[in-house]
Every structure is written in C-alpha cells, then in structure tokens.
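Encoded as structure tokens, the structure appears first; notes follow it.
The complex appears here without one of its protein chains, the remainder shown in place.
After this line comes chain A, so read on.
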Amino acid sequence: MAIHQSYVAISLILLSGLVATCYGVPFTSLNKTIGITATPSIPSGQVLKGGESTLTISWSLNATSSVGIDTSDYRTVEIKLCYAPISQKDRGWRRTEEELQKDKTCQHKIVERPYNPSNNMYTATIKKDVPSATYFVRLYVHNSHKEVVAFGDTTDAMKMTNLFEVVAVTGRSIGLDIASVCFSAFSIISLFGFFILEKRRAKTK
C-alpha cells in the first residue's frame, strides 16, 4: 500500500512538473502572488488616447498571498495590456483560453523587467497601434526557464473593476479622403465621357 501511495505521489509530482514545463501551461496553475496597480494619467471616467496618454504601473510581491509559495525562482516580469470581458464579447480573436499558449486575452506587451520583490514603478505610454477597447493590466512572472509561474492583475477575479478605456488614433486623414473623392470622380466622369463620345460618333455617322 505504501509503495502504491508513493508511486501515485511520484507520478503526481512528475505530472505537475510536466504540466509546468509543457508549452501549454494552464492559467489556473499560476499563483496570484503579485499585487499590481496601474494609474492612468487622466482623471477616472475619461478615456485614454492611443499614442498620447500614459499609465503609471507599480507592482510588488504580495506578502499575504505569497505565504507558503516558493518565490526564489522568479526571474523576470512581463507586463501586458489585456482585454476586459466587454471587449472580448462576440470577438473570438480575443477570447480567453485556459492554456496560456492559446490564450488571446493579453495581446499588447508593455514592458519586460527583471524581478524585484518591491519598489517597482514604470510609466508607459499607450502605443499608437493599441485598438479602441476596454483594458486592464496583467503581469506575468517568468522563472529561469522562461516559463510563466505567477501573475498579478490590476482588476478583480471577475475582471469588472479598475478597467480603463482606450481610444485609438484613426487612420483617416484629409489627404486620403480627397484622393478617394478625386479618383471616384474620375471613374464616373470617364464612364459618362465614353457614352457621350459614342453618341457623338453615332450622330456624325
């Protein structure tokens, strides 16, 4: 019986090790040991502008939630901008998947830094290519093997609080609009021009 139990224990440890080293790490296996806040540069209730507005992000190891967890292997942190559920609704290309490799929630990288348990701060400008949507900020901790072992969110488990909205820069410009109108006019005028020419030719014949 004891041998059986030890076999089960060993295989469980091996499995969990495999799970950790496997490319598809499930999100639920991660420990939420980091506390992170992101403060937008504008008053709450307003929208952030892509390419202009900034986010001040600060993070540190959360003493209470990291009790009993081995944090010695934490090496680097990666901070990403992630879509809130309202911006994921009916958009399969942004959906949340259990396996991190397939997960499409966090598509915009903000910064990558070496791990430090406390006193971390970074001011990020929202990049121009970030689309208009509602976001929160997530931090992933990587170990020495570049695997994800822990994370932290600026929002709660339901992803409903502390969200902020970004409005992207539009690609439309006056020059482009004018070029479109001119080209369209040319296209229509050339059609009627041909018809008028045909009629004139028919008349002279």
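The rule we apply is simple: a contact is a pair of C-beta atoms (placed from the backbone, for glycine too) under 8 Å apart; a residue touches a chain by one contact, two chains touch by 3 or more; residues count from 1.
Going forward, contacts and distances are computed from a predicted model.
Per its UniProt record, the hidden chain corresponds to "Major facilitator superfamily (MFS) profile domain-containing protein" from the list "Major facilitator superfamily (MFS) profile domain-containing protein", "Molecular chaperone MKKS", "Very-long-chain enoyl-CoA reductase" or "Translation initiation factor eIF2B subunit beta".
Contact with the chain that does not appear here is found for just one residue of A:128, A:145 or A:200, A:128. Considering A:43, A:68, A:92 or A:114, the position touching the chain not shown turns out to be A:92 (whole complex). Here one chain is not drawn; of A:28, A:72, A:119 or A:170, the residue touching it is A:170. In the full complex, chain A makes contact with the omitted chain through residues 89-93, 128-129, 131-133, 168-173, 176-177, 179-180, 183-184, 186-188, 190-191, 194-195, 199, 202.
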